[in-house]
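Missing here: one protein chain of the complex. Every other protein chain is in place.
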Amino acid sequence: MSLEITQGTPVEISEERALTDSRRQMVLNMGPQHPSTHGVMRVVLTLEGETIVDCDPVLGYLHRGVEKLGETHRYSQFVPWTDRTDYVAAPSNNLGYILAVEKLCGIEAPERATYWRMIMGELARLASHLVWLGTHALDIGALSMSLYCFRERELILDIFETFCGARLTTNMMEMGGFSRPIPEQLPGMVRDFCNVFPKMQAEYETLLSSNPIWLSRTRGVGVIEPEAAISYSLTGACLRGSGINYDVRKATPYLYYDRMEFEVPLGTRGDVYDRYLVRMEEMRQSISIIEQCMEQMPTDGPLALTESPYVIPEHDNVMKTAEDMQRHFIWVIKGFSPPKGEVYQAIEHSKGELGYYLVSDGTPIPYRVRLRTPDFVNLQSLPYMAQGAALADVVALIGTIDIVLGSVDR
Amino acid sequence: MDANLLSSYIFAVIVLNVLLGLMAYMTYIERKVMAAMQDRIGPNRTGPVGLLQPIADGLKLLVKEDIIPKHADRRIFLLAPLLSFVLAPVAAAVIPFGDSITVFGHEVNLYVADINVAVLYFLAIGSMGVFGIILGGYASANRYSLLGGLRAAAQVISYEIILGLSLIGVIILSGSLSLVEIVNQQSETLTIGPLQLPNWFILSQPLAFIIFLIAAVAETNRAPFDLPEAETELIGGFHTEYSGFRFSFFFLAEYISMIVISLFAATIFLGGTDGPIQDGVWWLALKACIFLFFYIWLRTTVPRFRYDQLMGLAWKVLLPLVLINILLTGFIRLWGLGML
Partner (left out) sequence: MAAEVLIFNLLSAVAIVSAVAMITMRNPVHSAIALVLTFVNVAAIFIMLRAEFLAAVQIIVYTGAVLVLILFVLMLVNPDDLPEFHSGKPMQNVFGFGVGLILLAEISVAILTRTVVAEPGPWNEEGVAAAGGNIQVIGQLLYSGYVLPIQATALVLLAATIGALFLGRPDEDQEPSPKRRTVATISLAHTRGADDDLIPALRAANIKREAGDRDLIMARDADEFTTSAEEEEKKGQSE
């Protein structure tokens, strides 16, 4: 009998603070099965009415020990694991890791392969942004956006499938380039996508950019000042939305980003709406980068390094020459041993700066693998943004940070 | 028993059953229309073009396990969905579906009851309907449900006022609270110069119509005012803990009140059964369908309001507007009667 509800259901919490309500405040446990936490994140909210007084993200429900797995597998065996961190932009994760290993070994992929890597990286960014846009809008209540976004993402996944056979966890990048030929129809598919997508994006913007409800739900919500953004070491759209000009592609160009002409959009107020605008503009820039890549790319030329000891030999030669067969055998059974040393390679992932830090002790297994996943770092700003916001804003804030729990929890 | 009373009872049973049938197919139509708007196909496996889907859904909900949470306030938990479900179709009793017809030599009126306070009756039943939601939210012993119930309480009180006040203009013009009388007045023809217009109240009360439409969406807890449910924030809100047929009662109640309020809006503002050719219940159905389509259209298109914005809209925007409307209508009415 009586109002047992306010005593609430018993919930265990790891922190010292127990889940008890004070006279004016109510503790609300959001997640890990809440539909808007984008997976298995848990947020413990202290509410006063519907206003948030305190917000504690609880992470680790999807922790799989990816870093430790990297330290027990050979360099090439870890590539599929990177797919499973940020699974909505798998090729970007592959790219970051492969670039780090290539830097460690001191090799560089041929020009044509590099261009294709860039295209795949940008397509992954687009796919990731589309998932972000769909789920973010869905959280705020725009039901149809998610379906529209997933429709266009399908085109990108088709390109991935044609390229490597897989759609989600692509395991696409290889040491020293691509060992398989590029399918004939692929350039056409990419060009078609570049033609179709801007029209689709314009459609999304008519639905959202000037919708009064969307504006009132996103403007002035979750403001991060530039100083706060820096001190929280945010990256990606969360940082640029606050007006800080930092994009890894510009600051420390990798691949051929120094050959590309593109602009980095910066927000002026640092709220949810600015981050939305920034990401929308980034999608346009990505399309432009893909088009430039298609133009500049040499039509012919090798796709992979052939002679390097760090690279798997060309498949045709393995069955023909003894050396290649031996090398192939050793590469597969024993792996390759990069020189001793340590590298840090950062790329501009769709969510921010994705960094791989590798320490090699000269054996085929890395001594230390460290992932700096952008959304894990960006998620720190959630309590800061959530204070004083309404309960309904929390889902908008989680959406605006753009988290993928595989990448946050690793 | 009085023959008139008997025919009223029979008609009430017919209206109730038609409403329940319509409700079932309303879910089907909503899913199909939403699918069309979202580039999908929608239900298409159960029966020809998915036509048996509502029946399959109903059966599924009936055979599901009925879960009552351990900490729930059991009696209220059981009462709440019933309250919602029973009150939703009751409001349809005052809606006139046409003039009287003759069946077996008896004259049968095509409405269940013509009461002199029909408009107030409708509002009263509407205001009772929210009890199901509030009590369901309270009794579930779940904080999300509690928040949903609180939101529903605040929202319905605010929008009930707007809904009621938006009808005052029409009442001033018609001088009656009876829906039959209001429909009869609208079937006259309005002549402005060469124009021959129907005397529908949407033409004389356009502002009230728009406000009524907004308040009606809020009153039925539909997107973008579906804050008590808000599946992405409150995970279903007041019905989070409900399962099986108890959940379906809430669901049915929501759809029935959508249909009823559409019929009501069509009656009040669009002339009810009045049409350009051959007046009849089909015109009422057509007009109600326009409103129902509007409901679905809204749901697919717009994001959800935030709680404070919802309240702000009601009290800061709609309330002043609707008061101005009443004032203007009053003056015009007095002027028309030559009393100014």
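Every chain is named by a letter (A and B) in the order it is written, and numbering of its residues begins at 1.
The criterion applied here is as follows: contacts are C-beta pairs under 8 Å (C-beta built on N, C-alpha and C of every residue); 3 or more make two chains touch, one makes a residue touch a chain.
Model, not experiment: these values are computed from the prediction.
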- Note on the structure: Among A:31, A:236 or A:265, contact with the omitted chain is made only by A:265
- Touch with the missing chain holds, among A:115, A:163, A:254 or A:273, for A:273
- Looking at the whole complex, which of B:54, B:69, B:96 or B:149 touches the chain that is not displayed? B:149
- Message: Given that one chain is not shown, which residue among A:33, A:245, A:296 or A:363 touches it?
- Response: A:245
- Message: Tell me which stretches of chain A touch the chain missing from the display.
- Response: 1-3, 5-6, 21, 23-25, 46, 48, 51, 53-54, 209-210, 215, 220, 223, 225-228, 231-232, 242-243, 245-247, 250-251, 263-270, 273-274, 277-278, 280-281, 383-384, 387-388
- Query: So that we can see where the missing chain sits, which residues of chain B does it touch?
  - Reply: 73, 75-76, 79, 115-117, 120-121, 123-128, 130-131, 134-135, 137-138, 146, 149-150, 153-154, 156-157, 160, 164, 177
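Assume only the chains that are shown with their structure count from here on.
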- Note on the structure: Between chain A and chain B, the Cα-mean centres are separated in Å by 45
- Task: Please give the residue numbers of chain A that touch chain B in the complex, ascending.
- Result: 1, 4-5, 8-9, 26, 28-29, 34-36, 50, 137-144, 147-148, 151, 207-208, 211, 213-214, 216-217, 390-395
- Message: Under the definition above, what is the set of chain B residues touching chain A in their complex?
- Response: 34, 37-40, 71, 73, 138, 140-144, 146-147, 223-224, 226-227, 230-233, 235, 299-309
